[in-house]
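A protein chain is absent from this complex, but the other protein chains hold their places.
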Amino acid sequence: MEFTFTEEQLMIQDMAASFVEEVSTSEAVRAAMISELGYDAGVWQRITEELCWQALPVDEADGGLGLGFVEMAAMLEQTGRRLLCSPFFATVCMALYAAKQCPASEAKQSLIEAILGGQTAAFVHTDGRGHWQDLSALPRCESGLINGQASHVINGDSADWLVVAVNEAEGCALYLVAGDAEGVSRSSLVTMDQTRRLASLDFAGVSGQRLCDAANGAAIVHVTLELARIGAAAELVGVAQQSLDSSVAYILERVQFGRTIASFQAVKHKCADIMVKLESSRSALYYAACVADEFMAGSTSLAALQEAASIAKAYASEAAFFAAGVGIQLHGGVGITAEYDIQLYFKRARAQEAYLGLPHWHRERLAAMLLDGDAA
Amino acid sequence: MEFTFTEEQLMIQDMAASFVEEVSTSEAVRAAMISELGYDAGVWQRITEELCWQALPVDEADGGLGLGFVEMAAMLEQTGRRLLCSPFFATVCMALYAAKQCPASEAKQSLIEAILGGQTAAFVHTDGRGHWQDLSALPRCESGLINGQASHVINGDSADWLVVAVNEAEGCALYLVAGDAEGVSRSSLVTMDQTRRLASLDFAGVSGQRLCDAANGAAIVHVTLELARIGAAAELVGVAQQSLDSSVAYILERVQFGRTIASFQAVKHKCADIMVKLESSRSALYYAACVADEFMAGSTSLAALQEAASIAKAYASEAAFFAAGVGIQLHGGVGITAEYDIQLYFKRARAQEAYLGLPHWHRERLAAMLLDGDAA
Amino acid sequence: MKLSFSAADEAFRAEVAAWLEDNLSGEFEAIRFRGGPGDEHVFVEERKAWEQRMAEGGWTCIAWPEAHGGKHASIEQQVIFNEEYARAGGPGRVGHIGETLMGPTLIEFGTPEQQAKYLPGIRAGREFWCQGYSEPGAGSDLGNVKTRAVFDETTQQWCINGQKVWTSLAHESHYCFVVARTDPSQVGHKGLGFFMVPMDQPGVTVRPIEQLTGTAEFNEVFFDDAVCGADDILGAPGQGWAVAMALLGFERGVSTLGQQMLFQNELDEIIRVAKANGAASDPSIRQRIAEAHMGLKTMRYNSMRMLSGGDGSQLSREAMIYKLYWSSWHRNLGKLAMDVMGEQAEVLQAAPYELGRLQSMFLFTRADTIYGGTNQIQRNLIAERALGLPREPRGQS
Partner (left out) sequence: MKLSFSAADEAFRAEVAAWLEDNLSGEFEAIRFRGGPGDEHVFVEERKAWEQRMAEGGWTCIAWPEAHGGKHASIEQQVIFNEEYARAGGPGRVGHIGETLMGPTLIEFGTPEQQAKYLPGIRAGREFWCQGYSEPGAGSDLGNVKTRAVFDETTQQWCINGQKVWTSLAHESHYCFVVARTDPSQVGHKGLGFFMVPMDQPGVTVRPIEQLTGTAEFNEVFFDDAVCGADDILGAPGQGWAVAMALLGFERGVSTLGQQMLFQNELDEIIRVAKANGAASDPSIRQRIAEAHMGLKTMRYNSMRMLSGGDGSQLSREAMIYKLYWSSWHRNLGKLAMDVMGEQAEVLQAAPYELGRLQSMFLFTRADTIYGGTNQIQRNLIAERALGLPREPRGQS
């Protein structure tokens, strides 16, 4: 048992931290989030060409780095911490991980190569219910043609490639569709959190290449969602950390009633409460990332993955929302102005808390595991 | 609209407060709670002979004072505040109020006279589920003979008279049974909170006088429970008030790190949080007591009574448990010793929070009113 | 203790309701339910016209003495008016600060000349006021006033320099009441004056502050050699703190019940959404909706106690908890709204950043626990004033 980062993992994290701090300044985030794409294409180019982050989870045999989800979580914690507007999450943590689980095929190969080459991808699936577990509302695919809608698709408006979950007669399958394929209409959504671009997609008789059939489709979708939950938890840990750090910096400087705000015990205790939630979320995140790697290696069960993902996602969501909410409060009047960044973290925390299931949904899922089975 | 006590109500409350403070000292409570009866019979005698509290809600025509539930709540707040061990709640707030709702009969008349004369009574009904709404588990009555069990009956071990809710073939009815009637076996329960004696009762072919038949029985039981919830809320407001007062007194005296504990902002804010819950509960209580009077006067609906009772009971429960729990914390190490009284308040708050429905049960009841009906 | 209103009060209620129904129509239909907290920047011209309509109907300043054009309305009548106003969807009151804060303060502290100069404009719904209390960097520390006022013997005017912040409706107001230091040798609560300063002058500059909602309800106001007359100081130099505190004392009270009607509208909308999208069958959401309902009811009961409790000159226990209670409740309501909305919570009405009503409410509630004394300050006040616990020490720096 070794529950700390290795030297290599620490190095990856430090490099990611430095890079993101450099490119994802407050000004950069604010420019990217109202831009056409929703992210800075130049930064994405640096990520894919200089840093090769997209190669991280690709098997070495396929030209990647062959690293695991622990490394992915370490990186996402840093991108979340700086609210990096980027197609990294959609492309690598979602689409690429979905593809990794598919059986070998030309479509799979071409998608992995495209991503390695710097192209973007999105994982297309929603259920309109927030937790995304319900597969009944997916677009339908008959005779190779896809019809239907999906909403809240991360980077779905601009992705070069779409990995689309559909329902065929036999069940859920995955297709690879070009972002600009005929019959695909895409529009970005105007969202409260502007640091992550969402889109609604309409498929009208669209054809694509099948990545997997109904034998594996549902399982792959569900595993991809669990991994996305852990990835989202990693970003949320970063959001919570930065909310705490920026608030602590503010209260140490700000003087009221002749004292720094930081000297008020009630303020100190609020910060301590944030830290308890934050560090606990981080522990739950690291554990879940380890479980993700074990699952991908075939050495643990889907139930274990679900349990770890629910714990990490629920805790990190609550930590981030609490940290950013208290952060606004600690900032006082300026906390709710557009000028300070804490409100951006607050909105991101809110959006991501709801993404893939609110905390109480995750608790009920855990309760079902604990209480409704046969085990005592 | 006049949402404050009248002069007369203030006088009643002040007199009750002085009397209870005198007779229900810490030593007195500790002696009474381990005594055979669970209360001091001499104090009960003073209450019924000198103060005539039992006459409070009896109609003037029947020889009572003809006062309402606002006065009842004002008194119970004071008895709760000093943890007065007494059959007052069971006899007056429950059995007498049940009798008041029954149609005129010899049984009703004799019970009211007995209570006016200083005898005690208990209201016998449980469902084993804590909220007591379920009437299916009541003792059965066939051919005038009562068979079955009831548990958690307040003062049921010693009451002179029992008002027993039973199921007859036609539905729920109420019987008046002598406490020492043949076939009645009673045993007191060993309980965590020792300031209110509970008993389990067994009825084996017991006969009594019918107070009301199945035409009114269920309605009377349900109204009696709502009134008991408001009465319990009143006691809980008293519990919360004294938990706060004794804790504030302690922290103002106690010095740590060269300062009174009361000077620590975190401690101050905890006290402020208690006060918010306490005063809100008090407002909800007063409102509910007014609604109780309106209901008894026929000028409002059962739904309004249920709503007000649920709000008062849920809030007062949470306020008292919070106040006593934080109170222990503010007392520090001595808070969990048997020597200090705060632990008695804590146990009473716990017991009474659960009595007649935990807060989340009341919330769900309110949610059903708000969400499951036809109104928008 | 009784819950019902008298027959006379119920008749008053009917009168208010009828007038509102008659008048909140036609040209004013569009501003129903608009202009409340978080929405103060909309329909300003229409809402000013509405103030004048109200004045013509005799519905401005009803609590004022009859000598100043009011109705000397009882507490019950004020409660009823505010409830009916909110129920009818009466728009956010542009004249609120003048009517409920400045007016009563002038009536208590003003000279007859000052009263004659300022009260009629307020009563007529034609002159609007804004506040100049908070300063940048001072936050909840109202005594930390750096704005200075110097009496210029030559011009016989007060000359004011400094900056105020969190001033709502500044650009719509004719006057600003400004707390400024008249004696620079004093600190804290001493050496302050309370000034009534015309906004339309070269020395006053207003700069909107963009909020997290993308809108700008508040402003910074800069005073650079701004002036007001020798008679435009309320009370004497040095009495500014006492006047300012008295003004804040008028802030609490009957308007709370109107505020609660707005809250009820929001909760009703949440319940509608929950029923429509199925969230009403989620047990955790049900618990939270019930909690919101309980909290709002109890807020009302708190207010009823507060309003029934004597002459209102001393702050009762239930009054002291009021701000902390409602702001925390409202903040939780905002989160509940989002969780009930589900995936749609994230999707706005339109580009670039047009928030729906519940979305705007959610974001704006984060200000509720900050403005008007943060929740931390409120807890200090409760602990110190209501419970008699030691005061927080002031720092040395």
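Letters are used for the chains, namely A, B and C, taken in the order the chains are written, and counting of residues starts over at 1 for each.
Everything below uses one rule, namely that contacts are C-beta pairs under 8 Å (C-beta built on N, C-alpha and C of every residue); 3 or more make two chains touch, one makes a residue touch a chain.
Note that the structure is a prediction, hence the values are computed from the model and not measured.
Touch with the chain that is not drawn comes from one residue among C:144, C:161, C:205 or C:287, which is C:287.
Only one of A:286, A:322 or A:346 touches the chain withheld from this view, namely A:286.
Touching the chain that is not shown, out of A:41, A:116, A:275 or A:338: A:275 (per the contact rule at the top).
Residues of chain A in touch with the missing chain: 1-6, 9, 70, 244, 248, 251-252, 260, 262-263, 265, 267-269, 271-273, 275-276, 279-280, 282-284, 286-287, 289-291, 294, 307, 310-311, 314-315, 360, 362-367, 370-372, 376.
Residues touching the missing chain, restricted to chain B, are 34, 126, 128-130, 151-152, 189-194, 198, 254-260, 263-264, 266-267, 325, 328-329, 332-333, 335-339, 343, 346-347, 350-351, 354, 358, 360, 364 (touch as defined at the top).
Within chain C, the residues in touch with the undisplayed chain are 283-284, 287, 393.
Note that only the chains that are shown with their structure count from here on.
Taking each chain's centre as the mean of its C-alpha atoms, chain A lies 41 Å from chain C. Computed centre separation for the pair chain A/chain B is 52 angstrom, with centres defined by C-alpha atoms. Multi-chain contact residues of chain A, defined as those touching 2 or more other chains: 264, 266.
Among all residues of chain C, those that touch two or more other chains are 376, 379, 392.
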